[in-house]
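Below you will find the structure I want to go over with you.
The complex appears here without one of its protein chains, the remainder shown in place.
What follows is chain A.
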Amino acid sequence: MMTTTTPPAPAGTESVPGPPVTRAARVRRRLNSPIATGASILIAVLWTVPTFGLFVSSFRPEDEIKTTGWWTAFSNPQFTLQNYQEVLFGRSASSGQLAGYFINSLVITIPSVLFPLAFAALAAYALAWMNFKGRDWIYIAVFALQIVPLQMALVPLLSFFSEGVSLGGIELMPAWNLDDEEKFVQVWFAHTCFALPVAVFLLHNFISQLPKDLMEAARVDGATHPKIFRSIVLPLIVPALAAFGIFQFLWVWNDLLVALIFAGGGSETAPLTVRLAELAGTRANEWQRLTSGAFISIVVPLIVFLSLQRFFVRGLLAGGVKG
């Protein structure tokens, strides 16, 4: 017996009666209340006070810094640019001479951010949208690499740079033998290696969430994988790129360990962090300079964060697909 009626509409066209109120949704609503806003402003202020103190101190004369707290600067205002002058351009050996290290930091950081971003975006696209044998295993391997601590790779990497790779007496790759400024390459290489697993993982999650129909529409329109990546994927993952870019920039900029090991402490390659650590260690009696030195190292991450922030746009995908 059969009495067939019109077939049911496919899933997706049915009207969904509003999203269910989950616990997360409730928590989220509470977080939007005025009290929560007030509390978070208070916390933000508390967290910022030390930085603010550092900022004020960096403009105070040496004697003042060494005898009174930074808050007294408001009742007895005495400001000078002396600290910055000394730290950045001072000629004496005891001053920071940070200007050169500042450049070193930029030279280290910018490629160390761009390389992993570029490689990870390509790898993530391939892992998410190209069909090839062993894809899942590669993804699992990349995922697993995230748990390897950076410190474990330091010695192998160092020996890779200085001795190359040889297996059973056969040299597979010669030693790099880099000197002076060439050591930047080692730092870029190391930072790229350390960043890639997380970067691939994050970007893969983002890229694989792009609507499948979009990729198929592009393929039917005649786009090849490189073209789809450039014209469709890249513009749509800008928020993820910006997020990871900031993350990686802060990490590399503030990194001491990797830079110290792979770039060395020489003035031609060492970044700000290495120099600041030296200042703190050897100039204990001239620590008024630390305030301005530290602030100089903070400024760049702040600029990067504020300028990349505008790429955190929501709803980039709006209007593309329905349902």
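The definition used in the following text is that a residue touches a chain if its C-beta (ideal position, glycine included) is under 8 Å from a C-beta of that chain, and two chains touch if they have at least 3 such contacts; residues count from 1.
Rule of thumb we're sticking to: contacts and distances are computed from a predicted model.
Engineer: From the list "Small RNA 2'-O-methyltransferase", "Polynucleotide kinase-phosphatase", "Xanthine dehydrogenase subunit D" or "ABC transporter ATP-binding protein", give the UniProt name belonging to the chain omitted from this structure.
Structural biologist: "ABC transporter ATP-binding protein"
Engineer: With the missing chain put back, one of A:214, A:250, A:277 or A:300 would touch it. Which one?
Structural biologist: Checking each option in A:214, A:250, A:277 or A:300, the one touching the absent chain turns out to be A:214.
Engineer: Among A:134, A:149 or A:235, exactly one should touch the missing chain; which is it?
Structural biologist: Considering all chains, including the one not shown, the answer is A:235.
Engineer: From the listed residues A:34, A:149 or A:222, report the one that touches the chain absent from this view.
Structural biologist: Going through A:34, A:149 or A:222 one by one, A:222 is the residue touching the chain not shown.
Engineer: On chain A, what residues meet the omitted chain?
Structural biologist: Listed in rising order, the touching residues are 1-11, 13, 211, 213-214, 216-224, 227, 231-232, 235-236, 315-323.
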